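One protein chain omitted, others in place.
Chains here go by letter, A, B and C, matching the order in which they are written, and residues are numbered from 1 within each.
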Amino acid sequence: MQVSQEIQSIVERTRTLVREVVLPLDDAHDGDIEAAGGDELRTRLQAAAQQAGVFAPHAPVDCGGLGLGMVDRAPVFEEAGYSLFGPVALNINAPDEGNIHLLDHVATSAQRERYLVPLTRGEVRSAFAMTEPAPGAGADPSMLATRATRVDGGWVLNGLKRFITGADGAGFFITMARTSGEPGGAGGATMFLMPASTEGLTVTRHVGMVDTSMIGGHCEVLYEDAFVPDEDVLGGVDEGFRYAQVRLGPARMTHVMRWTGAVRRAHEVAVSYVAGREAFGSRLADQGMVQQLIADSEIDLAATRALLMEACRVLDDGGRGNQQTSIAKTFAAEALHRVADRAQQLCGGLGVSTELPVARIAREVRPFRIYDGPSEVHRWSIARRAVRAITAEQGA
Amino acid sequence: MQVSQEIQSIVERTRTLVREVVLPLDDAHDGDIEAAGGDELRTRLQAAAQQAGVFAPHAPVDCGGLGLGMVDRAPVFEEAGYSLFGPVALNINAPDEGNIHLLDHVATSAQRERYLVPLTRGEVRSAFAMTEPAPGAGADPSMLATRATRVDGGWVLNGLKRFITGADGAGFFITMARTSGEPGGAGGATMFLMPASTEGLTVTRHVGMVDTSMIGGHCEVLYEDAFVPDEDVLGGVDEGFRYAQVRLGPARMTHVMRWTGAVRRAHEVAVSYVAGREAFGSRLADQGMVQQLIADSEIDLAATRALLMEACRVLDDGGRGNQQTSIAKTFAAEALHRVADRAQQLCGGLGVSTELPVARIAREVRPFRIYDGPSEVHRWSIARRAVRAITAEQGA
Amino acid sequence: MQVSQEIQSIVERTRTLVREVVLPLDDAHDGDIEAAGGDELRTRLQAAAQQAGVFAPHAPVDCGGLGLGMVDRAPVFEEAGYSLFGPVALNINAPDEGNIHLLDHVATSAQRERYLVPLTRGEVRSAFAMTEPAPGAGADPSMLATRATRVDGGWVLNGLKRFITGADGAGFFITMARTSGEPGGAGGATMFLMPASTEGLTVTRHVGMVDTSMIGGHCEVLYEDAFVPDEDVLGGVDEGFRYAQVRLGPARMTHVMRWTGAVRRAHEVAVSYVAGREAFGSRLADQGMVQQLIADSEIDLAATRALLMEACRVLDDGGRGNQQTSIAKTFAAEALHRVADRAQQLCGGLGVSTELPVARIAREVRPFRIYDGPSEVHRWSIARRAVRAITAEQGA
Partner (left out) sequence: MQVSQEIQSIVERTRTLVREVVLPLDDAHDGDIEAAGGDELRTRLQAAAQQAGVFAPHAPVDCGGLGLGMVDRAPVFEEAGYSLFGPVALNINAPDEGNIHLLDHVATSAQRERYLVPLTRGEVRSAFAMTEPAPGAGADPSMLATRATRVDGGWVLNGLKRFITGADGAGFFITMARTSGEPGGAGGATMFLMPASTEGLTVTRHVGMVDTSMIGGHCEVLYEDAFVPDEDVLGGVDEGFRYAQVRLGPARMTHVMRWTGAVRRAHEVAVSYVAGREAFGSRLADQGMVQQLIADSEIDLAATRALLMEACRVLDDGGRGNQQTSIAKTFAAEALHRVADRAQQLCGGLGVSTELPVARIAREVRPFRIYDGPSEVHRWSIARRAVRAITAEQGA
């Protein structure tokens, strides 16, 4: 891929920032962002990113971002992702990054001013509250159980959300609630913008997860008669599922970008390790089974990037890219997991220790096969689209 | 990928030709090209391709080809490959396709006239004689044992070649022979252009192989004091290994293109099959394990094409693309094998029969994991390049 | 596993017979048994096996067999399977082997005399006619469409069977036909003993299959008002599905035994090959990626045998062993396929040729992932049993 000089410069500045400023903090706390300082750390790192001119590269220019498209984001996000704390520094972390994208597409100008601008500037964090405990919305969004009831001048929300990333400390929530139909059936959902101070909205607890680099954790959020005025309805009523798709395609791809960076680091650490160790009479890096692990990881990384770029081109061209992003996400989540796992194996005992970053990266990347749609659900969608396409063509 | 209108038109005409003219013959003979008519069939199919304006799309324009670059070739070659006989029709089959590329880069104008032009026009076929029985050149070209000895006005070749595709009936051979050094050590090889009528050059036998769609088979070729005049030395003396690389990178990629077409057919046949069958109370295509097989194949095909296009872009930009073509070839050979195997599984008993084309395609594609460098040798190269690159960067 | 001296002696005599008499014929005809002589060859090989005292080791003693149980059969059948023609020599090939087992359990003494005894002695071959073209009985036996209608003194059968192994030249058929209910629903099937001479029973054609070592091919068999007298009903009316289970469990395991032998040969040939070749400066057998292929195949063979023996012990103890035989069959079919495929890869170009037996063995073993129930159907059964067992235990 040819990359313009401008993008190359952003990539290099990001690389310098991450290697010199961010990575040492990541390493010192085994990737635990709360232990490393949480929002206080975030503020500090974001100031450094602003100074380096690489802050909010994906955000709209009128909100202070660099306005990069999907293809141009890829190398920048990958460099940022090289440290687990890098995306926080650039303000391109989930869920804020996806929320910026969503608000940019759907928000009214008043909402833009009130929610998008401070979010882009890093003045607040946000959360995207969609998933729920069983039998509510999980991989199957149609099971959405949190309900918004029409009242005078707005809506009242009741329900329980779970695995809400970044909820603790978020300035506002984009909440998905059912405005028509019944769980499991047809019907519509609507998105609501809700400041954290909304009465009846409570972050009840953190759910312990294997990954620890997401600021604000993964929480349960309770809605008890929480009121949302009409001006904070995001987009049209009953249009929530459609907007969620708008958000999801690119959000999956930026996940891939960031985690490709993290996993590349694990791979490079492992390759350096085997290049510097001897056993059984030769350098580990010269032994066939070691070379096979390295080559398989090179192939996985190359295929991840190639599928990512195909999907980004479709998105930049204005396509929905459902099939392409599903394929790229599913492959990437599994491939990156394999690469991180091989890196552990290459490092032997140190690969399952906290002495090297590889076990930490493997731990962080494991959930990606579940987050943003489990591989099984993506495969189901991919197959159904393929069957439709092929039978249509054969029938034609 | 955006494809220009001109390319799209070539693709569509290729598709029509292949589906209407070529495929029925392929199906009628279970992909056995000799049984289907051999060179007589080739002549007929190539006339049809010329009439359709899709003949020799890769060949230089001054030789009567369409002059397409690697990126543009990909969709055309894939359409041609949809039938195992399609590449013969378009004159883009191995080894001729790679030989055209090689001659276009290295031949003198006299050689161009004598060898390249008739080859491009389909007036003759050619063979590329490099590999030898053990302990000669196989995956390790440095073991080259066939020797060319300097004599007055030219060279005399002695040795035995094996697995020489297309040898039986070829009009001429590009023979690789050692002109300095010893097998297993350093030293040089040279390429020689040799008409089939050369005295001392004999196609001694066909080696039975699992694939049957290569015209002229895979043969043993014996050189007994075979004389080559100086004007038929191809390129510089002792430069043969370098030229082989020039030939190999693109040749690997066009293999991928053609076999992607063949395997796509197996996949489409299988998907149509499961879309039309019921068992255990529902359509096979709606059952989860069947959907998983379909989705995995969609992912494999998408990743194959994405890696292919990355490598083609590098080649079109003038790069050597050693790492990219190795990665794309290795991934593709294994992925296409998996897709063909899944297609067999999806079709049940018919998938291991001659009633459907899937078993035939699986049989044809299996050797690709060995041809053009076994996966293991590519992985060895990929790993060595990766270790060098990563340790250089870390050291910097 | 400890093996008694008696069994060890049978094993060794089988080994000698197979290596000295059978294998050369197999190799001379690339495993194509019809090309090698068909029933004429069978008669000759079976005479040799009788002379060696290893004929019909599984058959009941009163019918002239050696009466070995499942555990004792395993090493004998594996040795026989070392050549693709070995099971024919010992009269332990599918479908005869399973039919002998079935008749031994279900046949009346008159049927025993008329059908079992000559079958055991190798005087005739037999076929088991169950599967049908879509939408009939395939992996889902409940879709059985061939129908038996009650008439005076017997039954009249109508329907079409497909993939009937050994049908061409079989002396008699065990035909499964529906005697109550409708395809896809509940209802019963019955087994009928039918001499090949039965009017209205016609072997209409061979279906071309990738495997060629089964004598009598895989055929279509047509039933047009074919009459079966009451004395040739095998077992009770409407009990056919139950008997099919009786036959299937052990039949799956003997398939595993035979194919383990064949695949072991591919593995040994490949290991010998890499032990005798050099490339890139060392013996192939000493290179890491080659060692990985070898080790993975050793593990696959060991696990195949270990699961097989677990299942055989259950069967010898009188258990149904549904879960154990499903697990062993599914694992073995996939593992043996992998081992054969690795053997091909280890042998390079020769591995996809007819110069070595490995490509042939890979071709023969591929259908096992479909024959005797596709892996997907077995996995479905295995999962359902596991869910039932685990939820029952958790609930208790």
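General observations
As a working rule, a contact is a pair of C-beta atoms (placed from the backbone, for glycine too) under 8 Å apart; a residue touches a chain by one contact, two chains touch by 3 or more.
Quick caveat: nothing in here was measured; it's all calculated off a predicted structure.
Between the chain not shown and the residues B:134, B:289 or B:389, the one that touches is B:289.
Among C:6, C:62, C:123 or C:268, the one in contact with the hidden chain is C:268.
Shown as candidates are A:160, A:246 or A:352; the residue that touches the absent chain is A:352.
For subunit C, the list of residues touching the undisplayed chain reads 1-2, 267-268, 271-272, 274-275, 285, 288, 290-292, 294-296, 298-299, 302-303, 305-307, 309-310, 313, 317, 323-324, 327, 330-331, 376, 378-380, 382-384, 386-387, 390-391, 393-394. Interface residues of subunit A with the unshown chain, by the touch rule above, are 30, 131, 134-135, 138-140, 143, 162-163, 184, 207-211, 218, 277-281, 289-290, 293, 344-345, 348-349, 351-355, 359, 363, 366-367, 369-371, 374-376, 379-380.
Against the chain not shown here, subunit B presents residues 287-292.
One rule holds for everything that comes next: only the chains that are shown with their structure count from here on.
Look at where the CA atoms of subunit A average out and do the same for subunit B: the two points lie 41 Å apart. Looking at subunit B, one finds that residues 290, 376, 379-380 touch two or more other chains.
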